[in-house]
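Only a single protein chain was left out; the remaining protein chains are all shown in position.
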Amino acid sequence: MLVLGLVIIFGLLFLGVPLFVCFVTGGSVLNTLYAGAPLANVAHMMFSALDSYVLMAVPFFILAGMLMGKGGLSRSLVDFIDSLIGHVPGGLGIVLIVSTMLFGAMTGSGTAAVAAIGIIIVPRMLELGYDKKFCLGLIAASAQLGVLIPPSIPMILFGSLTETPIADLFMAGLIPGIMIGVMLMIASGIICWRNKWGIHPSASWGERGRSFVKALPILFMPVLILGGIYTGTFTPTEASLIATLYAAVAGLATRTLSPKAIMEGGKDTLRTTGMIFLLVCSVIIFGRIMSYARIPHMLTSLVVGLDVSLPIFLLVIMVFYILIGFFAEVIIITYVTVPILFGVVCTVMGVHPYQYAVIMTTAVVLAATTPPVGVNLYLTSGLFKAPLEDVIKGVIPFMIVLLIGMIICTYVPALSTWLPSLMR
Amino acid sequence: KEPVAPPEKPPVEKPPAEKPPEKPAEVYKIKLIYSYHPGDVRANLAEKFKELVEKKTDQIKIDTYPSSQLYPQKEEPHAVASGAVEMHSFASYAYMGVAPACSIGIIFGMWKSMDQWLPFWNDPNGGGIIKKQLNEAGIHALDATCSSQIYIADTNARRPLPTIPSHDGLKFRCPPALEPWGRALHTDPVSISIAEAFTAMQTGMVDGTHTGNIAIYSQNWWQVCPYTTRYGPLWVWSVDLFANLKWWDSLPDDMRNLLEECAQEAREWSDREDLANMDAEATEFLQEKLAENYLLLDVVDPKENQLWMDAVAEEFLKTYSPKWPAEFKAAAEKYSGFKI
Partner (left out) sequence: MRIITKLGNFGEKFLDNFCTILLFIALLLGLEQIFSRYFFGITQNWAEELFIYITLYAIYLIMGLATRYNEHIKIDFLVRNRSGSFKKILDWFTEWLGLAASIFLVIISIKVVLFSYGMGEVSYSDLPYPIWVVKLSFPIGFVFLSFYYLERVCRLFFPKSEEMPEEK
């Protein structure tokens, strides 16, 4: 019966049926015929999955990002960074990465930056003769760094599943996020330098000063969010509300955002969150049934019996996440794998939960750029009216960088655990 | 459940050798859920219950699911009532939402001993009302009950808190059901999950927790809040095992009796051995670990202690007793000698 349920879920899934339908259908079969629970239990599990204060950070971090993206604030961010470092060889590539990283420090998802930053900077790059494939690949890859840099939706989901403090998880992702960002800069710098792309005259200090003042409202936002969470002034959920308030007020004050645009932002946020939450609460049925079937328990005994060494085990986990990342995105990666693997990874093998969260999140980053299922690939291709193949060709060098970053994060636990330990 | 096979036609001339072996008696499968992590007092209680039952009979098989892995904690009563799981182990106040009389379980300082509590529990207007309210919500409370002496402690990062006024204005982590506790001491109760508590204390988002010393020890809170001030002793009673009513009523009498028996045995074991050991272990650990640091246990003046106990009990009563039926209040007053 367990097998039948799984066949239904994964069979429907590859037929292109919306994921929530797959999980509701298969989950109901499992719930009723395998676990012997009443049918209504399905709805009960779905409802209870979302009734949580920490999960409420998800819509509001998305909203904060939407408001920042809709207003002209993201343009002033790009302008400022461009004026600082745009003149060095390959400078605009670095400007793009720094901008997406800073933008990532305001929103929880990795896709918002594709539009918010990409639309502003990619045309500039094309004007200066950068290769289109390169630009598209770079924006698709670097936008996703936003999920490592706090705030981060995968970290919120991980924390709510495992009862790990979310503020600590946020901090755990910061250094890996910056590290991979720097690696991307080096890679893109080398590519640009060899192709002698895009050099524009350096900006004067006066121009830099002016653009700094213009960008000040948006530059203050990461300070507010990170500082507030790091010092314990507010919880991640509170931070999401304050970030939203800040983005709205800053946008209105600088006249880059109209009240109507704020309403639009709310509408788009709800539609996005609606899709995410519907899927989250459907996938939860699967996780609960796995618990019921004692799959995590069985995995634990299996791993204990195998007596594998930690490096080999980490390799297996990493390869598993890379493979699943080809076909899945953030919600499947978190909600399907974490309830099953958390006990084995953290309790049996002694991997620190922060490190596990970072491994999982780097997998989320990579997954967004790997075909056949990669949200940023499609988004980029749609947004810039470019064939999917071009985006994929452009993203390959950066995909390799992300992969190297993931390997480093997997084998150097201090990258994830050091910063949260400073909060002690 | 499998349909019952239709009665076989009487075998006419079958040789006795081919007679099928006697059909084994039906095996009852129980899903028992609880919120606590393995190793916690109540987790041990549930596991003990399983161990005892399975030792005594082959007819019952209990699967335990710790750490709220099947349902979030606040949905667990609903899961039992709807029959999604057969049994649940938790402190009875989890059922306050559907059976308001259950809140009598967390009125600190109300019951002084088992001799007061037991007659109340057995009185139709006392425990009877609790059971009735639970039944109406589709839940059966197993009869096993015991009252345990537990110390309640405050932890605080900045200073010892030996009087009520010394609590003034501090932010304390406190689960929603225990908020009267904070209100009585004029602290600002902040409801954050256990998982976030350590960080919250460390970063100063809260100044401490209203809790018992076992949690201070097991959750490592002493690392960030080294002052422990202890009030008490307090007797808190609890009924810890709940079952789906429909399922319970469908069980044969002998099975029900056996479950009740084992529940009582597990409960007594938990109180007399497990809880006492853990309390001792935690106290010893905390005293040893923090001897040269700032840990303070039992620094409270007996007079201050009494004031503290009265204030907390009063606030709990004020919050929860308005929802109790009159005859229940009267019975509680009669057996506890406590003015409601």
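Labels for the chains are A and B, by order of writing; each one numbers its residues from 1.
Going forward, contacts are C-beta pairs under 8 Å (C-beta built on N, C-alpha and C of every residue); 3 or more make two chains touch, one makes a residue touch a chain.
Model, not experiment: these values are computed from the prediction.
Participant: Of the residues A:I175, A:I225, A:M318 or A:I331, which one touches the chain left out of the display?
Facilitator: The one listed residue touching the chain not shown is A:I331.
Participant: Out of A:L33, A:I186, A:V223 or A:L245, which is the one that touches the chain we can't see?
Facilitator: Answering carefully, the residue with contact to the hidden chain is A:L245.
Participant: Which residue among A:L4, A:L128, A:L216 or A:M263 touches the omitted chain?
Facilitator: The missing chain is touched by A:M263.
Participant: Footprint of the hidden chain on chain B, which residues?
Facilitator: Residues 74, 77-78, 81-82, 96-98, 136-138, 169, 171, 176-177, 179, 188-191 of chain B touch the chain that is not shown.
Participant: Write the list of chain A residues that the hidden chain touches.
Facilitator: 12-21, 24-25, 28, 39-40, 42-44, 46-47, 50-53, 56, 59-60, 63, 234, 237-238, 241-242, 244-245, 263, 266-267, 269-271, 273-279, 327-329, 331, 371-373
Note that in this section only the chains that are shown with their structure count from here on.
Participant: Quick one: which bits of chain A touch chain B in the complex? Just the residue numbers, please.
Facilitator: 36-38, 40-41, 44-45, 48-49, 51-52, 54, 159, 163-168, 231-235, 288, 291-292, 294, 339, 423-424
Participant: Which of the residues in chain B end up touching chain A in this complex?
Facilitator: Touch residues, chain B against chain A: 1, 31, 63, 65, 69-72, 74-75, 78-79, 82-85, 192-196, 198-200, 202-205, 223-224.
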